[in-house]
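Incomplete set of chains, arranged as in the complex.
Chain naming follows the written order as A and B, and within any one chain the residues start at number 1.
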Amino acid sequence: MRNIKLKNLEICTLGSHCSLQVLKGAKDENFSTCLICEKKRYDLYKRYSFIDRILLVDSFEQMLEKPFQQRIKKLNCIFIPHGTLISSFSPDDIEKIDVPFFGNRYILRWEADRILKEKLMVAAKLNVPRAIRDKNDIDRLCIVKLHGAAGGRGYFTVWDRNSFDEGIKKLINLGSISSEKDVYIQEYVHGVPVFLHYFYSPLCNEVEFMGADRRYESDVDGIARIPSKQQLNVNIEPTYNVIGNIPLVLRESLLEEVYKMGEKFVRAAKKLVPPGIPGPFCLEGVYTKDGTFITFEFSARIVAGTNLYVNGSPYSEMLFGKEMSMGRRIATEIRITNSNNQLNKILT
Amino acid sequence: MRNIKLKNLEICTLGSHCSLQVLKGAKDENFSTCLICEKKRYDLYKRYSFIDRILLVDSFEQMLEKPFQQRIKKLNCIFIPHGTLISSFSPDDIEKIDVPFFGNRYILRWEADRILKEKLMVAAKLNVPRAIRDKNDIDRLCIVKLHGAAGGRGYFTVWDRNSFDEGIKKLINLGSISSEKDVYIQEYVHGVPVFLHYFYSPLCNEVEFMGADRRYESDVDGIARIPSKQQLNVNIEPTYNVIGNIPLVLRESLLEEVYKMGEKFVRAAKKLVPPGIPGPFCLEGVYTKDGTFITFEFSARIVAGTNLYVNGSPYSEMLFGKEMSMGRRIATEIRITNSNNQLNKILT
């Protein structure tokens, strides 16, 4: 276990993605809170009274500098990783940051790398979309995605080789990719998108289903308001840039399978990437017309959809009987494991 | 009145649909709680600490066995019916189950039977969609529905006789129906779907508007993300399988009519199916472009959309000034009528 003093722990994260929720939750559990904040965003974060300490940086790159890491360690911080960490740094860099991470920092590589990601989902025996290896095999609606967590930017749909080649050309011209090797092709799964928020507690060896959302993406979630006649008159190519999230609850008869998927994922993660996945994660996919969940992505850390539930979700209310955001759930786990001298179970 | 002891009442329901919300609400009102749980779902329901007693069954069919019913009665249970009861049993069977039901068990037949359902909606003077009696009269967009509460499965849209015949053929091949007599045709109402959650308290003779939602259905709510060009290239036939629910609030100027509809429905139910409709019900329809609500279905019991509001809805907050889910509202009504020795007003 890393050298963590057991008193005066401070919860720390990067100022973006879900940092407000995370630090609000930490404060609700009586932790000190610390935000690593880009100068340009100081005006935003200074407004929130639950942030005790703001470490101003020119850019998040500073996380990679040793003196900065030592400063964080001296403050006795536990660092909560989220999507901005993954989109800002390479897995190699993330593993080298010498600060105690909540959760398994080594599994973040499996989120960022397309091949490892698929390997873990298959090992967990989740239903995944058919991968199309050769662009000549595109014979139905498919979706083309970029590697990494770019928040849906650059995704496009294709239905044959020509439409694929066209889309690639555009992305290269935009400088988003350098060749078609930077993308991968999946069968487009017909159904409704759902993001499932989980928390795994190693202490109790329990998976908790905390809530669900659907993303609100621009401009794909706007084309619904344009009638087909107009769509065909003007050229529509949807983009998938995440703007926000919309809350939802699931049909109760789906919950049994929701829990099974979460447990299968936890088991596979323990096997392939020890110590597994303590803390929050998310399975991201589509419910098809027969109620099957096809997982097309996972996040191996807290997702931004949980920002909906700062006041608790219907599901966390039923598990805890009080307002429990994912950020607060993380803080609760830290508090309890610390009082049991088992922080080593949840930190890397 | 059925033989209910007035002390140590236990609230009981089938483990599905909205059972978590119902038993959570019962526990919040200090009742003991009892879940009739299929063995395969034990792993789900054992997680929730507000469930005091779990009665394991191989299948819900066991509800129809006398010894099982006697066991439930001995436990002094009040049984809360929901959608799974209706989709699992015939109205005849439901009426025979010898256990005290919350609400009017006899009205559940009117929900399950298409003809009775229409009769009650018409008697309540609700605006209903035009029914198409003859498939040769299909001259605009229409929706074809199956009898019973199958959660939207099997619904399809048609625009002429040919498209109707094709759809029927498919459902017969799938084994979903045996002939076209198993379906009915309604004019497709253009507008936005809304589900209105009501509670009627016989004690105060008051209708309460508790909240609203819209369903999230697969794959019909996914096609919005596929541009018209791609939709026309690949064959799209939407299906209406309920996956979840999304919260919403209504324009305040619509509430007056919302209450009027609820009250008309309660009056018609009292007249046609004594004792009427104590407890929760739902009017399900579409708001057209001029703000008129066209009711295409009702549920004569709690609906799953209320699962959104485990923490209370904006509307229940304004009525009660505290977190009041529909499940808790039911429990509150039982508690109060029991303390007034008037359980006979709400049980059948």
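As a convention for this text, a residue touches a chain if its C-beta (ideal position, glycine included) is under 8 Å from a C-beta of that chain, and two chains touch if they have at least 3 such contacts.
Everything numeric in this text was worked out from a predicted model, so none of it was measured.
Of the identical protein chains in this complex, 2 are displayed in place, while the full assembly in this structure file contains 3 copies of the same sequence.
Throughout what follows, only the chains that are shown with their structure count from here on.
Seen as a C-alpha superposition, subunit A sits on subunit B after a turn of 120°, to the nearest 5. The centroid of the Cα atoms in subunit A and the matching centroid in subunit B are 35 Å apart. For subunit A in complex with subunit B, the residues that touch the partner chain are 140-141, 157, 159, 188, 190-194, 206, 208, 212, 214, 220-221, 223-224, 228, 231-232, 236-238, 246-256, 259-260, 286-291, 311-312, 314-315, 317-319, 321, 323.
On the subunit B side of its complex with subunit A, the touching residues are 16-21, 24, 40-41, 43-44, 47-50, 84, 151, 216-219, 221-231, 233-234, 239, 241-247, 304, 307-311.
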